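Here the structure comes first, spelled out in structure tokens, and everything after it is commentary.
Here the complex is missing one protein chain, while the rest keep their positions.
Our next item is subunit A:
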Amino acid sequence: MSSHAFTFHGLRFEARASGALWWPDGRWLVVADLHFGKSERLARRGGPLLPPYEGLATLERLGSEIATLRPEAVVSLGDGFDDMATIQALDPAVLAELQRMATMRDWFWISGNHDPLGDAKLPGRMLVELPLASVILRHQADPQAGPDISGHFHPVVRLAGERRRAFLLGKDHLILPAFGAYTGGLSCEDASLRRLIPKGIAIACGRRAVALPIGVAPAKGR
């Protein structure tokens, strides 16, 4: 699986094709918007009964990144769980595996809008923000308080006729794609993302990580 290397405010990172961010110097693996328990929450509210395998699927992908990279710390940038009740109702197999992974290394749960702080059943530390050198890791990018690394928006980009999850890299903000299996996407053209990153690079995930410019009209008239 390939990755795309870049520097953001003095820190060297790799955008993994899986949608995870790798900080090789500190051996940190950063993921956003895992949304464990999404299908369970929809069912609880009387919605459709989606295939109940997204926890397994997300965990498998996360597990494979951990096995490959052997990180010393894992950071979840918020919305790790679809809501507080899903933490309680999580598939026992998924919970056990998550606990196993989390006890072997440092694990930081940053709180998101779906999962405000804290549940004792989970190993690891609960935080609102986590500083890394001059950069803040938080759930949602703060236009006034960059540089930051965040998730929340589930950005996607169009490339060669396909919609692909994407990292968005701007001057002050680095926004990660959603890592969870059942997550929708917001186009990088959307106004709320354009406000944060008017111009920059998108790194599309998929079989390979592919970088392309955003916010720049492609040259015409060739």
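In the analysis below, a residue touches a chain if its C-beta (ideal position, glycine included) is under 8 Å from a C-beta of that chain, and two chains touch if they have at least 3 such contacts; residues count from 1.
Rule of thumb we're sticking to: contacts and distances are computed from a predicted model.
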From "Ligase-associated DNA damage response DEXH box helicase", "Peptidoglycan glycosyltransferase MrdB", "G-D-S-L family lipolytic protein" or "NADH-quinone oxidoreductase subunit H", the hidden chain's UniProt protein name: "Ligase-associated DNA damage response DEXH box helicase"
Residue in contact with the excluded chain [from A:65, A:91, A:115 or A:172]: A:91
Residue among A:9, A:27 or A:158 touching the omitted chain: A:158
Hidden partner chain, touching residue among A:43, A:96, A:128 or A:145: A:43
Residues in subunit A touching the chain absent from view: 3-6, 39-40, 43-54, 56-57, 89, 91, 153-154, 158-163, 181-187, 189-190, 192, 201, 204, 206-208, 210-213, 216-220
